[in-house]
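Only a single protein chain was left out; the remaining protein chains are all shown in position.
Right, chain A next:
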Amino acid sequence: MQDKEILLMTHIVLGYPSFDANRKIVAQMVENGVDCIEMQIPFSEPMADGPVILKANQDSLAAGTRVADCIEFGREMAATHDIPFLFMTYYNILFKYGEEKFFDDCSKAGIQGLIIPDLPPEMGRDFLQLAKSRQVAPIFIFAPTSTPQRMAYLGKTGDGFIYCVARRGVTGKKSEFGEDFSSYLATCRKSTTLPIAVGFGIQDSEDVAALKGKADIAVIGSQTIRLVDEKGVDAVGPFIAGLRQRPATPQKELR
């Protein structure tokens, strides 16, 4: 992860369009320089996701994806590729699986962090303890509506990095990066010592370039799913390769 102006994190929905396709997509992402991959375990009620990821969740579940398959796939990826892998999902998946068992299995699978958008730290006392003892980073989210006090609290409570949501709304819609956005990111930066990732609406190399110098990690979510839907699995490699033309000096490491 050295010598890069900005790191790239990508996102896949497990079992969509299939685990086989996931395998090929991940390989292309890694070959083309992705630094970290967020793997979403599908949930029937993905409250924070927009239409693209929502449909991917539903189709994956309709195809019979089980939580245990997702964890096994995560283990396989972490063993195959030399970059950090995270799970993203909603809290009910962990809760129903058994939180302790979930953390144990993540830890055994080599998963380095968890993003749970419907679990604020106030609701996650056990979650935070398990994260600490099992060495799986609890990654928290900053939003444009978060006050500086709230950010300071989340920044202290989380680990790994902070996921800064670029705008109000759900995943998958274009974001604008104007002056308000720059001042928001400056506030994010001031509020935590952790690296900051920016996601929601990051769709092309221009968006990624706009984040250079302001964020440590650019998150590409719905756009790769859209690409696979429209052009197939093989379009992923060239798309990723084009996102970040030239590497420069590193800012902060992920972990």
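Some points to look at:
In this section, contacts are C-beta pairs under 8 Å (C-beta built on N, C-alpha and C of every residue); 3 or more make two chains touch, one makes a residue touch a chain; residues count from 1.
Note that in this section contacts and distances are computed from a predicted model.
The chain that is not shown carries the UniProt protein name "Tryptophan synthase beta chain", picked from "Spermidine/putrescine transport system permease protein", "Tryptophan synthase beta chain", "sn-glycerol-3-phosphate-binding periplasmic protein UgpB" or "Sulfurtransferase". When the full complex is taken into account, the listed residue touching the unshown chain is A:168, out of A:168, A:190 or A:231.
Across A:147, A:183 or A:245, the single residue that touches the chain missing here is A:147. Annotation for chain A: contacts to the undisplayed chain at residues 43-48, 50, 54-55, 58, 61, 66-67, 90-93, 95-97, 117-120, 122-123, 140-147, 150, 154, 165, 168-170.
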